[in-house]
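A single protein chain has been omitted from the complex, and every remaining protein chain is retained in its original position.
Let's turn to chain A:
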Amino acid sequence: MIRLEKRPQPSRAWSLATPLVAVLATMLFGGVLFAVLGKDPVEAIRTIFWEPLFGEFAFYYRPQLLVKGAPLVLIAIGLSLGFRAGIWNIGAEGQYIIGALTGAGVGLAFYPMEAFYIFPLMVLAGALGGWAWAMIPAILKTRFGTNEILVSLMLVYVAEQLLASMSLGLLKNPEGFGFPGSRNLQQYDSAHNAELIAGTGMHWGVVAALIAVIFAYVLLNRHMLGFQIRLTGEAPRAAKFAGVNPPRLILFCLGISGALAGLAGLFEVAGPAGQVSIDFNVGYGFTAIIVAFLGRLHPVGILLAGGLMALTYIGGDIAQGNLGLPAAAIQVFQGMLLFFLLALDLLTNYRIAIGKPEAA
């Protein structure tokens, strides 16, 4: 008979191999899904994973990889810190929206003045907005013991309503002929998060994402707080004896993930998106959860995972245009990836043994 034996230590080899195996398994089952939808599976997989990188129009798609990957990495880095400590912020989508609103709000308040300090102020406002939105579940948890999963998620719906209200009201473009949505920040030089090197897709959000990766790596490996985060996740009781202050950890983890999500929102609204509009958010906050797990909650892993996820977004768009693959199919594909990843994690912590257990 087949049974599971707990490994004394998590297997390092499997820990590195599971994301790769999960991606392969997802390709396989995703191919089956595409075949069921009546598309050529090989062609679909090739379109998603090959076309954006090496296809005919790769010069156009490659910069998109940075544009789509940056917010995912930025948010996922923040989430991974909390996830490691068992603090579940799943409302990053809401913090992303609020960061975009506060950041864009500050920028629009200065319109049409041109000054060098406007964009830095917007960045600050975006981070603060996301931070403040994440502080709501954090303080409710430390004060009243309220479940942060439910509160942070409820706040996503609240933020979506706020976004609708703002793009129809306060932040609406007064010269927009009554259409919903704010002024376009791309046409406002001081507030525009422009490409740093033209044609590369490299904007301030990409820089921020790279800094966040380095920051998280140093924090987790070289800093007391990072040690406490890891300890709390792996051995909560030991953490208590080691003098970890749980409320402080909750405030820190939720705060930092909120601030990073807010930043991602600001960079998006001031750059690629350009304006606050009702359908401004596209689910980066939720996809970032997949990115965080795919990267095994490790900063470098998240960087790679963010790139891969961005690839599926772009490839999905191409497949939608070329093959008529529905947009939802890519969503299913991404969900599948998370499933395989979590399920295969079994092999990291357990060994599959065949035969009868020895008498204990």
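Here is the rule we use: a residue touches a chain if its C-beta (ideal position, glycine included) is under 8 Å from a C-beta of that chain, and two chains touch if they have at least 3 such contacts; residues count from 1.
To be clear about the criterion, contacts and distances are computed from a predicted model.
K.L.:
For the chain omitted from this view, which of "Extracellular solute-binding protein", "Glycine reductase complex selenoprotein A", "Urea ABC transporter, permease protein UrtB" or "1-acyl-sn-glycerol-3-phosphate acyltransferase" is its UniProt protein name?
P.N.:
"Urea ABC transporter, permease protein UrtB"
K.L.:
Which residue from A:W14, A:F280, A:F293 or A:Y313 sits in contact with the chain not drawn here?
P.N.:
Of the candidates A:W14, A:F280, A:F293 or A:Y313, A:F293 is in touch with the missing chain.
K.L.:
Give the residue, chosen from A:N147, A:Q187, A:T200 or A:N245, that touches the chain omitted from the document.
P.N.:
A:N147
K.L.:
Using the touch rule from the top, list residues of chain A that touch the missing partner.
P.N.:
Touch with the absent chain occurs at residues 4, 6, 37, 88, 90, 136, 140, 144-147, 149-151, 153-158, 161-162, 164-165, 168-169, 286, 289-290, 293, 326-336, 338-339, 342-346, 349-350, 360.
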